[in-house]
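Note that one protein chain of the assembly has been removed; the remaining protein chains are unaltered in position.
Lettered A, B and C in written order, each chain numbered from 1.
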Amino acid sequence: MTRPDSSATHPPHRHGDTPVTSLLTFLRKPWLWAFIAAAVTFAATAAVTQAGGFGLGMTALTFAAFSVLVGIGQMFVITLGPGNTDLSIPATMTLAGTLALKAMAGDPALIPLGLAIALASGLGVGVLNYALIRLLSIPPIIATLSASFLIQSAAIWSNRGLRVKPPQALADFATGSALGVPNVAVVAVVVAALAWVVLERALAGRRVLAIGQNLRAARLAGVPVDAVRFATYVSCAVLAGLAGFLLASFSGGAALNMGQEYLLMSIAVVVIGGSSIAGGNSNVPGIWGASLFMFLIVSMLNSYGAGAGVRMILTGVIIIAIVAAAGGRKVSR
Amino acid sequence: MNRDQLRILLPVVSLAVLLAAVFWLQPRAMSYLGLNLLFNLAVPIALATVAQMMIIMVNDLDLSIGTFVSFVACVTATLVQTDPLLGYLVLAAGIAGYAAVGALIHLRNLPAIVVTLGMSFVWGGLAVLILPSPGGASPEWLRSLMTVKPPLVPMAIVASVLIAVVSHLLIRRSSFGVVLRGVGGNPASVERAGWSVLKARAAAYALAGLFGTLSGMTLVGLTTAADANIALRYTLLSIAGVILGGGEFTGGRVSPVGAVIGALTLALASSFLSFMRLSPDWQIGAQGGILILVLAVRLLVGRGRGRRLAA
Amino acid sequence: MTIPPDTTPVVALENARKLFGAVRALDGVTLAIAPGECLGLVGHNGAGKSTLVNLVNGGLNLTEGTIRLGDGAPSPETSIAAARAGGVRCVFQELSLCPNLTVTENVRIPHRALKGRGWRGRARSIVAEKLAEIFPGHAIDPGAAVGALSIAERQMVEIAIAFSVFDEAPRLVILDEPTSSLDAGLAEQLLSHVRRFCAAGGAIIFISHMLGEILDIASRIVVMKDGRITEERARGGFDRQGLVDAMGHVAAEGGGAAHAQARDLATAQIVIETPDGLKARRGEIVGLAGLGGHGQAEALEQICLGNSSSWRGTRSPKVAFVAGDRARDGIFPVWSILRNATLSRLPALTRRGLVDAGAEEELAADWRRRIGIRTDDLDNPILSLSGGNQQKVLFARALATSAPVVLMDDPMRGVDVGTKRDVYDMIRAEAAGGRTFIWYSTETEEVCQCDRVYVFRLGRIAAELTGADITEENILAASFEMEAAE
Partner (left out) sequence: DTSGKSIALSNNYAGNSWRQAMLESWETVTGKAVEDGIVSAADAFTTAENQATEQAAQIQNMILQGYDAIVIDAASPTALNGAVKEACDAGIIVISFDGIVTEPCAWRIAVDFREMGRQQVEYLASRLPGGGNLLEIRGLAGVFVDDEIHAGIAAGVQEHPDFKISAAVNGDWAQDVAQKAVAGVLPSLPEIVGVVTQGGDGYGAAQAFAASGRDMPIIVMGNRHDELEWWKKAHEENGYETMSLSIAPGVSTLAFWVAQQVLDGADVPKDLTVPFLKVTQGDLEEVLASTQAGGVANVDYTLDDAKAVISDAAQ
């Protein structure tokens, strides 16, 4: 028993905080580190930009939006507790983008149909994932990995990799902005706000958090654990479908290798954002911070002319440093 | 039959069934040369799987083993070849790096998945720095070691058995391995008996680094050259191998022999698929399908232990 | 003091204090154990017995005071290694074997010297010998994985490992509730071994809630209360009642039993009926008794799972559950007290999917008052509460629901006497209002308050007792399948 006991060292919270203690509580917010890191990289990049930081900021918001969408889904899955991770996000994005764009075939009138197809393919993937996990008791990591191979094949089979152009109106929406804020960022903010409400205010979010801390206790306390876990995997896949739909529209068509970088990205933004991989402790704002950071760190290193190798090493070191600084799970089970 | 025996019997049976199917589809595989061709690339995978098993043994998960093996391959194909002393020093430093990661994870109580995810970027970056474009060459002794033709039994089989036996002795038989597995089973009890769980975890990680290093070296011996992305796939492959081999993600329940068999099964599964001559569209999907199939069988049989809630 | 003047104590604690934050687990304990002595340690739940054990064996450091091992110097610091070198061995209250290792391999964990060629063979023969010596006629295969053994077998293994001799012989063996999962025959075998061990000059600290055992085996009895030693007498200094009084236990008042008999429930509607023959009527308090680990917890779990769905949540659940193994079955460690308390009631406080935060706070505040959760803020983390107060939160969680049946899995662990009374009253009042309670308890006096009792043995119902038949003797008899007790 060499480690300090957590419950013993936890100072009781008092009312009437002094400014100092409220600052300290603020500093303990897990999402803070992600935003600090994003701000620092932003400043470092903006320092070498000609036009000041505005353009960079808008670009960062645009691309962070995609990471946010998949990151939120992944966050809910990870919140379900150790071992829960969805590795099928990239394949789902590809499938959703491919099917939707093929169905719309460039016709603006079919945009609602395309969106519906994208979301439905997400739904299908979610059902498949949870069926593998629950009915065949395959560990989630391997279940979603295996599913991703099947989904990838389905995407190849459906369109053989042809890039169908999105309807112009949709492409304009995806690349455009309203009042200076990129539309995709608006979508991601809305989704994030909804996710925040679900996580912090809704019964469903409370149940997800409970399962993540102690599945057994949650079941005994009357939480319908299967329904909640099912809904979580489905929402993650549906969000991936939405992200795939938007990304395909944004980049002028779905490609078979479209979502690949979101495999690790979706996990990284969740944990850098301050959610505990051990489950039961999540936050939505951190995902925005982490997504901005993950985009800006690459921009920064690119702007400073770092090669691929140095860039990767620094990215890795910084991820570890942030996680180590934010500290591990304070409360042990 | 008890659970432990089942745990090892199932992988053996699935390997045997798969092997029979392969022989049936492709009788030519039933020969010295055929077996070697079927299995020789499974040797580095088996080593990587054993490495992953060391981490799973202490209830962690390593997302960096694939990039680490790639890194080792790059070092082996370049530095070890041109400047052996420096090369081996770098390899030793890699193992020390693994131990340090284990210690960091324990000391700061960090989630292993995240730290090893970060490390996967680090190893990948180092690999790209060492070998920006594919190339290098295998040290001569390694090449001849990996292409040696022992009498009667092909190298791939000899090597697999050797890996299984050595890791079995180390993890299942030695008094040292017992403590390491104890950390996975009940860390509090190991700590209460006066062991340093910190050291034990670092040791498990160092062992993972060692087996990862061997994996990268044998890989270079087989392929004769390296590139920075050569073994990325090993990360997920090794996790699947451990699980196929009867290991569990938590509780220190791992089997080195099972892990090696799991790796061979995975290698054989993709051969089986190519002998089936599926349409290219569905070749990728079939790999997912076969993974599901093998795991489903394992868990259907394992159902017997009741429907208790997972704690 | 009973220490013979010329004998150096194996371990001596001087004014030992141990604080966990604000909790005084040990509050100035002075104690020495001499060779050949068998020290019986008794005290209520949370009295500090296990903490004392952990100090002696080096697992915890003293907050204040000193500890001395053998003829060493008194020191404020201690370590597991030092304690082991001093010949201190320990059998912990909660089993501490590695379930994934075999019996032989588990021997290796505490015995660091056990290595090199042939260690397995040595370990195997020594542990097999020890098992045969302590528990003649046992049927444990040293090659079996511990996870596959029954609780009693695991306890036997742990005891045998503690008494085994490898490098240095054990001089002091601490047994923390070693008989709680052994049947009478095995317990008697253990007691005889303890006698032999002490006769050969070994020292024992024997902790048990089974006072008969303590009175039988101990050469000296120490009573602890709230972290202090309140009384200490040599063998023969206590009789059973004296010991109970010294522990500060509410002696069985009989109020509960009277209450049980006063009610007639024969015509009440049956609300729970299981295939194993367990029945519960509306407004009834049903007790589950028997030795720990004989299937009571599993039966409760089955009832709970069978009467709730993992697919459909509901505002009006059929059953609510109060966990005894808090960490495993009850607590959500990241959450605040408030969230822990309201989880089961939450569906009823939800409008259009959103939780009504005001109503939630109100509910929690209400229960905090009713059940007396001692905290200054319900937003504090649940783990900042003492164990007993955590347990109250779990009670609040279950009682706050509208469930007609409440399942309780040994729920009084770590709950202090005063609160226990309050909870008993609350249960009675709720039962009078028509709620059904199914209550597994390890404390016989709690079981004796029930309207009907099922005694479990080896996973099955061994006896059903009602009314006046509910007595400690009858329960013990059914638990051990003996004719009549003592």
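Everything below uses one rule, namely that a residue touches a chain if its C-beta (ideal position, glycine included) is under 8 Å from a C-beta of that chain, and two chains touch if they have at least 3 such contacts.
All figures in this text were calculated on a predicted structure; none of them were measured in a lab.
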Touching the missing chain are A, B
Given B:T49, B:T76 or B:Q287, the one touching the chain that is not displayed: B:Q287
Of the listed residues B:L9, B:L37 or B:A296, which contacts the missing chain in the full complex? B:L37
Of the candidates A:R134, A:K165 or A:R201, the residue in contact with the absent chain is A:K165
Against the chain that's been left off, what residues of chain B make contact? List them. 26, 28-29, 34, 37-38, 40-41, 44-45, 127-128, 131-136, 219, 222-234, 267, 270-271, 274-275, 277, 280, 283-284, 287
Missing-partner contacts on chain A, residue numbers: 45-46, 48-51, 53, 55-56, 59-60, 62-63, 149, 152, 156, 160-165, 175, 247, 250-253, 255-258, 260-261, 295-296, 298-299, 302-303, 305, 307-309, 312
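The criterion applied here is as follows: only the chains that are shown with their structure count from here on.
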Which chain has its C-alpha centroid farthest away from the centroid of chain B? C
Take the average of all CA coordinates in chain A, do the same for chain C, and state the distance between these two points in whole angstrom. 44
Taking the mean of the C-alpha atoms as each chain's centre, how many Å separate chain A from chain B? 29
Per-residue overlap in chain C, given as positions that touch at least 2 other chains: 59, 301, 305, 328
Shared interface positions of chain A, touching two or more other chains: 1, 216, 219, 276, 332
In the complex formed with chain C, which residues of chain B make contact? 2-4, 173, 175-176, 178-179, 181-182, 184-186, 188-190, 192-195, 251-253, 308-309, 311
List the residues on chain A that touch chain C in their complex, please. 1, 5-10, 12-15, 197, 201-204, 206-207, 209-210, 213-214, 216-227, 276, 280-281, 331-333
Given the complex with chain A, which residues does chain B contribute to the contact? 104, 108-111, 113-115, 117-129, 132, 191-192, 236, 239-240, 243, 249-250, 281-289, 291-292, 295-296, 299-300, 302-303, 309-311
